[in-house]
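Missing here is one protein chain; the remaining ones are kept as they sit in the complex.
Think of it as A, B and C in the order they're written, each chain with its own count starting at 1.
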Amino acid sequence: MSDALQIKNITVNYGGFIALNQVNLQIDAHTTLGLVGESGSGKSTLAKVVAGLVTPDEGEVRFSEQVLRKRRTRMQHKAIQMVFQNPDASLNPKHTVRQILSEGLLFHHIVPRSQLMDRCRELLALVHLDEDALVRYPYAFSGGQRQRIAIARAISVEPNLLIADEPTSALDVSVQLSVLELLHRLKEKLNLTMLFISHDMGVINAVCDTVAVMRQGRIIEVSPKEQFFLHPKADYSYQLLSAVPRMPIFNR
Amino acid sequence: MMSMSTILEINQLSLATTNKKQLVTDVSLAVGKGKTIGIVGESGSGKSLTLRAIIQLLPPTIIKVGGTIRCESSCAMIFQDPVSALDPLCPVVRQVAEVVSYRQHLSRKTSRTKALELLALLGLPEDLKRNDRYPHQLSGGQRQRVLIAIALACRPGILLCDEPTTALDVTVQKQILELLAKLQRELNFALVFVTHNLAIASALCTKLYVMKEGRIVEQGRTQDILANPQHAYTKMLIDSVLHLPDLKGVIAGE
Amino acid sequence: MKMHMLNKRRIFRKGILSNRAAGHTAATVSISILSALLKAMATVACIIVAVFFIIRIVPGDPVKMILGEHASPSEIIQMRHSLGLDLPLGQQFVRFLHHLFMYGDTGTSIIYNVSTRTLIAERTPVTLLLIVMAIAITIVVAVLLAMIAATHKDGLVDHLIRIFPTITLGMPVFWVGLLLILVFGVWLHWFPVGGTSGGLFGTLYSLTLPAITVAFSQIPSLVRSLRAQLLDVLGSDFVVTLKAAGIPNRVILFRHVLRNASIPTLMLLGVNVSYLIGGTLVIEQVFGLKGIGSLLFSAISSRDFPVIQGIALYCAVAVVLINLFIEILSGYLDPRLKGDD
Partner (left out) sequence: MLLLLVSLAVFAPLISRYQPAAQNLADILRPSSANHWLGTDQLGRDLFTRLIYAARTDLRIMILAEILPFCTGIFLGMLAGYYGKWIDALVTLMTNTLIAFPFYLIVIVVAFASGAGERGIYITFALVGWIVFARVVKGLSASLRKQEWVASAKVLGLPDSRILLFHILPNVLPQAIVVLMTDMVGLLVAIVTLGYLGIGIAPPTPDWGTMISEGQTFIYSKWWLSTIPGFAVVYTGIALSLIGDGLADLWRRK
């Protein structure tokens, strides 16, 4: 299987503080890589580099064999999309849902103007939101619903790679479950490759195929999920896993 | 059920906003001396409001409309967001010393030494004695320890914790939880632990209260609730905790 | 000479580039003060350039403006020479800078034929006193009102204080002056109506009314900002922590809350200082005080360019110095500002 995404010794430093230090990573097409690490480990910075929001000081990012430079082509912009953590900051408060969804559709000419409305309705259906949401403003939605709209916007341009930067951390437990299921279903349906970032081991275990652990800007372990959760290679990974409070499971 | 050792008892507590919007209705709970109870619920379930009612620190727009709160001894509280819970312009040791001097009526000098002892007890670095540091120069975990020091300075019989570890990394969270358990064993204060994370609550608390939209939907000993939850909402909470395969790998030099 | 600064042009260019000096890591106190200093110098450099060009923006020939329409050509040439307007622009600028550093002023006054520095220096005490008093009154009253409003939220006092700025915003400074003269001077005879009677106490006494007038124009915006900041800080978590720890409200308010709230308001004061000085100039006209303001107006009516340039320069530099002082003070008050900007 061709590697969808290659990250070659990426280094980023913010005035002396080294956020990313010679990071090498690749994600196979149509698989989900979970990126785990504590706050300040650089996982979000790496996501921003891949999404093109941050230009690395060294190294390069390659997506399906094309090098992603600072000024990306329209196709490259279309191919990689991102969903963010904070539901109340992920949507423009002054735009209606219709405007939010149609911006990508129009800019990348996904559908002609005539079919714009149907496409928006389809997108909302995909994320289990009903049509009358189109005319409403973001403040009228709950955190979970807003993340769904953000996801709808991301997939509106039919990307190949979806980056999710802690999409459910700010949500309540019950809502979190439904959003994760949505992401899982979309991944299957649209055959997406996904880079999933979280500090919550439970979420990573539920969503990802392979797991990468980051600490102070370095990747210290990459292993398939099954192997990672049973006997992790790195000492730090073991520490991380043992620190997670476990719930005693009773046979109900 | 009012046994001698109950140190805090609330019955039929109801809270509402000034424009009559009901927030908390008929909440009753009790904590034995030195015991730990957990209040579990999602955001907006009124759990932290109940805590604030216990320590009479309700925001001006929310008033008590019913029920009674009886605490045997003084209470102290620690909060979720260590970043904004400390005065950014006042050095850390001075803040703790200030609390010590007011609560334990000691002179400025002795309260400073007392404060340093407390901070040492909580495992904060020694160099605080020499150069006092500002909150923004400490890590999240260290700031939370300072908050605990401030709470302990009031020599509380009851320590109220409003999701103290939610904003922390998982490794730091483990240290803080262990610290709290250790301190409770030593100082024998009662602990009321509010969280949305069922896993933490079940590890720490002997008794659990599950809250939804301002009401207690289920309560009882932790094992009983986890073994056979009665209320549908509790079942949903338990099922939505993403379980992890138990760790088998043995790491050399563990 | 007061103004023996380094050559500003070099600093001017360096000022912009290096004020990003405050890096993340161990940025000591000095770096942020250094960057504040550099910004101030860069601003002063621009001010000097701006002051120099004041004459140039005059549409039509400044000399004709000075001598009036019917001046004879010889007089015009002579005046043009004395003002150095006949030299190429570059040379004029160098001469202007040279003169500025040597004598610390902007040439000699056409009317009084005295160097602008002495002329202005002679008039400064009155204006300076007025400004200091006005600032003092503004701060005292603003802090008082804001504290009351913030602590008694939505009380009668609070509503009054919220409406108060809306009304006073529209009051021109000189009109307020007139009103105060009318009420206190004419009807109640508490205060003299104009001029400054002799002796320190005398001048102070006669300056109180104008000072109040100037302060009156600054108080509303300051109160509104301080009140908003106080409410914001009162709502923050650390106040709850302190209350939970049993610290008396009075202590929390003064030692913690006021200090946190003061910094943004201090910045606002810095910004308002220039309006304040502007107001003072106008008020001197209303109260007939012999300060820089009246000097400016006489210079205006007599088309005395160097004096106008001199006043503009001094006021602007004064404002920059005050803002510099405030920036350093707030850096001292709030350690976070010193560290990473």
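Remarks
Everything that follows uses one rule, which is that a contact is a pair of C-beta atoms (placed from the backbone, for glycine too) under 8 Å apart; a residue touches a chain by one contact, two chains touch by 3 or more.
These numbers come from a predicted model, not from an experiment.
Put simply, the missing chain touches A, C once the whole complex is considered.
Here one chain is not drawn; of C:Leu129, C:Leu226, C:Ile308 or C:Ile326, the residue touching it is C:Ile308. Residue A:Arg153 is the one among A:Arg153, A:Lys187 or A:Arg215 that touches the chain missing from this view. Between the chain not shown and the residues C:Cys46, C:Ile76, C:Leu97 or C:Ala121, the one that touches is C:Cys46. Along chain A, the points of touch with the absent chain fall at residues 48, 51-53, 72, 74, 77-78, 80-86, 89-95, 103-104, 107-108, 137, 139, 150, 153-154, 157.
Chain C residues in contact with the hidden partner, per the touch definition given at the top, are 15-16, 19-20, 39, 42-43, 46-47, 50, 54, 57-59, 165-167, 169-175, 178-179, 181-182, 186, 271, 274-275, 277-279, 281-282, 285, 296-297, 300, 308, 311-312, 315-317, 319-320, 323.
In the analysis below, only the chains that are shown with their structure count from here on.
Farthest from chain B, judged by the mean position of CA atoms in each chain, is C. A straight line joining the Cα centres of chain A and chain B is 33 Å long. Rounded to whole angstrom, the centroid-to-centroid distance between chain A and chain C, based on C-alpha atoms, equals 52 Å. Against chain A, in their complex, chain B makes its touches with residues 42-43, 140, 169-171, 173-174, 177, 196-200, 202-203, 223, 226-228, 236-238, 240-251, 254. Note for the complex: chain A touches chain B at residues 38-39, 172-174, 176-177, 199-203, 205-206, 229-232, 235, 238-250, 252. Remark: chain B residues 55, 57, 60, 76-77, 79, 81, 84-90, 95, 98-99, 102-103, 134, 136-137, 147, 150-151, 153-154 touch chain C in the complex.
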